[in-house]
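Removed: one protein chain of the complex. Kept in place: all other protein chains.
All chains are identified by letter, namely A, B and C, in their written order; residue positions are counted from 1 within each chain.
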Amino acid sequence: MDFIQLIVSGLASGCVYGLIALGFVLIYKATEAVNFAQGDFMMIGAFICLGLTNQDFWGLNFWLAVPIAIVIMAVLGYLFDWGVLRFMFGQSQVSIVILTIAVGFILRFAAGTIWSHEPVSLETPFAGRDISLGGVVLGFDEIAIIIVTLLLTLALFIFFSRTKLGMAMQASSQNQLAAYYMGIPVKRIQSLVWALSGAVAAVAGILFASKGAIDPSAGLLGIKAFAAAAIGGFGSLPGALVGGLIIGLVEPLSARYGAPGFSQIAPYGILILVLVFRPGGLFSQTQKKKV
Amino acid sequence: MSTPSTNVVLRIDNLESYYGPIMAIRGVSLEVREGQIVTVLGANGAGKTTLLKTISGVMDPEKGTVKLQGEEIQGSEPNQVVARGMVHVPEGREIFPLMTVAENIAMGAYTRSDKQAIDEDTELVYSYFPILKERRMQAAGTLSGGQQQMLAIGRGLMARPRIMLLDEPSLGLSPLLTEEIFGIIQRLNAEQKVTMMLVEQNAAVALSIANYGYVMELGRIVMADDAATLAASKDVQEFYLGISQEENQRGQRRWKQRKTWR
Amino acid sequence: MRFVFKTTYDADINLFKHKTQMGYYFALFAAVLALPLYFVWTGNPYLLGEITAVLIFAIVGMGLMLLTGQTGLASLGHAAFMALGCYSNILLLNAGVPWLIAFPLAGLIAGVVGTVIALPVLRLHGVYLALATLALSIIAGDIIVLLEAYTGGVSGIAVPDISIFGYEINKYANPYAFYYVVLAVVFIIALLYRNLLRAPTGRSFSAIRDSEISAQAMGINPTRTKAKSFFLSCVAAGLAGSLFGHSATYITHETFDLVMSITLLLMIVIGGLGFIHGAFLGAVVVGLIPVLIANGRSLLATTFGININIPGLESAMFAAILMGFILFEPMGLYGRWLKVRTYFELFPFYRKDMFRRQKSYLKTERVQ
Partner (left out) sequence: MSHAPLLDIKNVTQKFGGVVAVDDLTLHVNEGEVFALVGPNGAGKSTVFNLISRFYTPANGSISFNGEQLLDLVPDRIPSLGIARTFQNIELFEQATVLQNLLVGRHRHRATNVLSELFFLPSVRREERRHRHAVEQVIDFLDLQPYRDKMIAGLPYGVRKVVELGRALATEPKLLLLDEPASGLSVEETQDMAFWIEDIQKQMGITVLMVEHDMGLVSAVSNRVMALADGKELATGTPQEVQSHPAVIEAYLGTSGIQKGGQQAEKSSAAKSAPKPAKTAAKKASAKKAVPKKAAAKKPAAKKPAARKQATRKPASARKGAKS
C-alpha cells in the first residue's frame, strides 16, 4: 500500500513537471526557442490566482479566480512576445534564451516584492479533502492534478495535430520564411503561442500551489521540468507528460530506495542516460539532414 | 476588364534594396500586366531573387514603391502580401521538413477556407505531381531535392493566387519535369488567368512561354521588351541563350565579349 | 579604411593584419601592465581586485567562446568544469604539489575529466546539448556534497595561497602580484587561442559549427573535433576555476552553481559570439555591472540618505540591464564596436542604414 501511495503522489508531482514541460514544448514547437522563464511563469500564475482568491488578499471565489488568473497569464505571455521578443524576430535562439533567463530573474523579484518571500498555500475548495480507495488515500488535489493534466495534454495534442492554427504554429517554427510565403502571420502566431504557454503555466501554477506551498523561488522547479521535456523529446507534447511522470516517479522512489543524496541526482542521471542512448529524447522529433 | 492586357497588376518604381551595406537592387522599375507571363533574366547575383523577395515583403526596400493593383505594399509583412493575392514560390528548399507532404500542401491553402475547393485543388496538385501523392504521408524533409522543388511549387498553387512570383521553378528538375512545369505554368496562365512573374536561368524556356521580359544586370534593368524581340536580340542570344553568332572560339568565352550595356 | 597590399602568404597567416594594428595591441598591453601603478598611487586596490575578477572571467570566457562561438556547442555547465579545476588545484596544493605544477595540472585534469564526462553527450545538438550540460552542472553541486571527505562539502574548504618559488601570493596581502599572475594566464591563453584560430584545428572547429555534414565530407571527424574543442575549453575553465578559488580564498558547494554557468553563457553572448574580443567585453560587463549597482546604491544611501533594501533588487537590475544589451545589441558589444570603427574609417561616408538589420528568418534546428 505504501508503495502505491508513493506512486500516486509521484504521479501527481510528475504531472506538475509535465505541465511546466508542456509549456516549454509549446514554445519550442512553435518558435524553436527555449523559455527558461517557464517555471517563473508558473510561479507568477500561482501567485496571481492566490492573490485573487486567498483571504489575506482579495478573497474572490476560487472558481472565479482561476479563469481570471489564466486569462491574465495569457495576456502577459502575449505582451511579453509582442513587446519584447518581437524586436528579436529572426535573431538566434541563444539570444532569446538569454532574454528569458533575465525575465525569470525579474519575475522572481517582482513576485517577492508583491507577495513576499514567505511560502504561501493556495486556498482551494478541495484542500485537505481526500477519499480512501482500498487503503490508498487519494487527496482531491492529487486527483485534480492528474485529471486536469491528462485533459490538457490531450487537448493541446489535438490542437496541434488537427487544427489549422496548430499546424500553422508548427509550420512557422520549422521554417519562418516558408510560413510567411504561405501567408501565415508568423509574428502574431508566435504571440499566440506565448499566450497559450502563459495560460498553461497558470494552470500548472494553480495546481502546484493547491498541492503545497509556493514561494517566489518555486520557478526553479522549471529546471526539473527541462529534464522532463528533454527526456520526452523536446518537441513532443505527450513526450513532455511522459518525461514529467518519469521524473515525478523517480524522485520519491530513489529517495526511498536509493542511497542518501541520490534522489537529487537521479532525475538528471536519467536525463543524461536518455540523451546518450536516444539523442532526440524518447519521442524524438529530429531528422537527419538530406544532402 | 474588357482589355485585360492593359491592366497593370504589379508596378514597381525605382526600387532599391540592400543586403547590409551591399546594394542588391539599384533603382528597378517595371510593370506586370494582368494575364501576362513576365520573365526576368540575368546572371547569378544580378539581383533577381532579391527583387522578388522585396516585392513579396520578405525583404524591406530602402527606396521606391511596389504597387499591387494600385495599392502600395512595399515593406509590408509577407503574409499581408499573400492575403492580397500574390504568392511567391521560392527557389530551393523552403519547405516544412518535419511535416508530411500532405500537411505541407494543406499549409499552402492557409489563407483560404473554402474546404471543398481546397480539396479539389489538392487533387489537382496531386494530378500534376503524382509522386507527391505517393509520398503524401512522408515527412517532407526526407524527399529528394527535386521532389522538394515539386512540393514547393504545388504548395504555391494551393493559395489560388491572382499573381505568382516564381523563383527558378526548374531548379534541380529533370528535363521532362521542367517541361511539364512550364506546361503547368502556361495552363494556369491561360485557364485560371493567373499572372506570372518568372525568374529563371533556363532563359530559352522562359522566353518561349513569356509575353514580356526584362534583363537584369548588377541590380539594374538593362533591357526590356517583348519576349520574342528579346529572344531575337544578339546580346540575349549570346549571354542568356548560349547561341553565338559566329563559330565559337574557346578563347572568346574565357575573355568574354563585352556586353553592350555595360 | 586601411587596405593592406598583400605580397606574401604570411600577410594572411600573421597574428596582426598590419603594423598599426600590432601597435594598438602593444599599447593596450603596456596599459594593462602599468595599471597597478594607478592603484599604488591612490593607495586603494579595491577596484584592482574587481578588475582581476574580470580577467578571471575573461579566461573562462575565452574557453567558452571557443566552444560556443567557434565550434557552435552551447554549454550550460562550465561552472562545473571551473569547480573541477578549482578542487583539483586545492587538493594538489594540499598534497604538497608546488603551485607551478599544480595549477596547470588542475587545468589538465579539468580538461580530461570534463571531456570524458561530456563525450557521450557530444553528438547532441543545440538545445539538447545545452540541457545535458545543464544537468551536469546541477549534478556537480550534489557530487561535491557527496565527496565531502575531499571537498569539504557544504561546510566548504579553504584555498591555499599561491606560492611561486617560496614567494607567497595572497589576493589580500599582495593584490598587485595576484593581478600579474592572472594577467599572465590571460595573455598566454589569448595568444594560444589566436594561434589556434589561424591553424587547421581552428578552421575545423568553425567547419563543424557551420556544416557538420560537409565538414565530414572534407575529412573532419566531428566527434573528435568536438572533443578537442571541449577539452581546450575545459582546460581554460579549469584554470579560471583555480584562479577563482585563489581569489575567493574559501569555496563551498555553492560557489560554482548554475547561476554562474548561466552568467558565463550570458557573458559571451553579450560580448559578441564568435569573437575573442567578445569574451573580454562580456567579462567587463558581467564583472563590473554588479560593482556599479552596489556603488550606486551606497551613493544613494550616503548622499541622499535613501536606503533601498529590497531583496533580489540587485539581480533584477542586473537582469534588466542584460535584457537591454540583448535587445539593442543582438550582435553583442563587439558588433557595436565594429560599427563604431566602420563609422570612423568611412567618415564622412558612413550611411546610417549601413548596418540596418534586414528582415531575417529562422529555420528549424531539428533537422541536422
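In this section, a contact is a pair of C-beta atoms (placed from the backbone, for glycine too) under 8 Å apart; a residue touches a chain by one contact, two chains touch by 3 or more.
It should be emphasised that the depicted structure is a prediction, and the values quoted were computed from it without experimental measurement.
Undergrad: Quick one: which shown chains sit in contact with the chain that's not drawn?
TA: Contacts of the unshown chain, counting the full complex: A, B, C.
Undergrad: Which one touches the absent chain: B:T142, B:Q186, B:N211 or B:T229?
TA: For the chain that is not drawn, the touching residue is B:T142.
Undergrad: Hey, which of C:R203, C:R297 or C:K339 is the one touching the hidden chain?
TA: In the full complex, the listed residue that touches the missing chain is C:R203.
Undergrad: Tell me which of C:G96, C:G166 or C:G219 is the one touching the absent chain.
TA: Per the contact definition at the top, the residue touching the missing chain is C:G219.
Undergrad: Among C:L119, C:V145 or C:L192, which residue is in touch with the absent chain?
TA: Looking across C:L119, C:V145 or C:L192, the contact with the absent chain belongs to C:L192.
Undergrad: Quickly run down the residues of chain B that touch the omitted chain.
TA: Here the touching residues of chain B are 19-20, 22, 42-45, 49, 91-93, 131, 135, 138, 142-147, 149-150, 168, 170-180, 182, 201-205, 208, 231, 237, 239-244, 247-254, 256.
Undergrad: So that we can see where the missing chain sits, which residues of chain C does it touch?
TA: 9-10, 12-13, 192, 195-196, 198-204, 206-207, 209-211, 213-222, 228, 232, 274
Undergrad: Contact with the hidden chain only, please: which chain A residues?
TA: Touching the chain left out of view, chain A contributes residues 291.
By our rule, only the chains that are shown with their structure count from here on.
Undergrad: Roughly how many whole angstrom separate the Cα centroids of chain A and chain B?
TA: 44
Undergrad: On a C-alpha centroid basis, what's the spacing between chain B and chain C, in Å?
TA: Taking the mean C-alpha position of each chain, the two centres sit 48 Å apart.
Undergrad: Give the residues of chain B that touch two or more other chains, as numbers and ranges in rising order.
TA: In chain B, residues 58, 97-98, 141 touch at least two other chains, as defined above.
Undergrad: Chain A: which residues touch two or more other chains?
TA: Those would be 174-175, 177, 180, 235, 285, 287, 289.
Undergrad: Contact residues on chain B for chain A in the complex?
TA: It comes out as residues 56-58, 77-79, 82-83, 87-90, 94-99, 103, 106-108, 110-111, 139, 141-145, 155-156, 159.
Undergrad: Given the complex with chain B, which residues does chain C contribute to the contact?
TA: For this pair, the touching residues of chain C are 351, 353-356, 358-359, 361, 364, 366-367.
Undergrad: If we count contacts the way the header does, which residues on chain A are in touch with chain C in the complex?
TA: Interface residues on chain A, with respect to chain C: 28, 32, 34, 84, 87-95, 97-99, 101-106, 108-110, 112-113, 117, 173-177, 180, 216, 223, 226-227, 230, 234-235, 261, 264-265, 268-269, 271-272, 275-276, 279-281, 285-289, 291.
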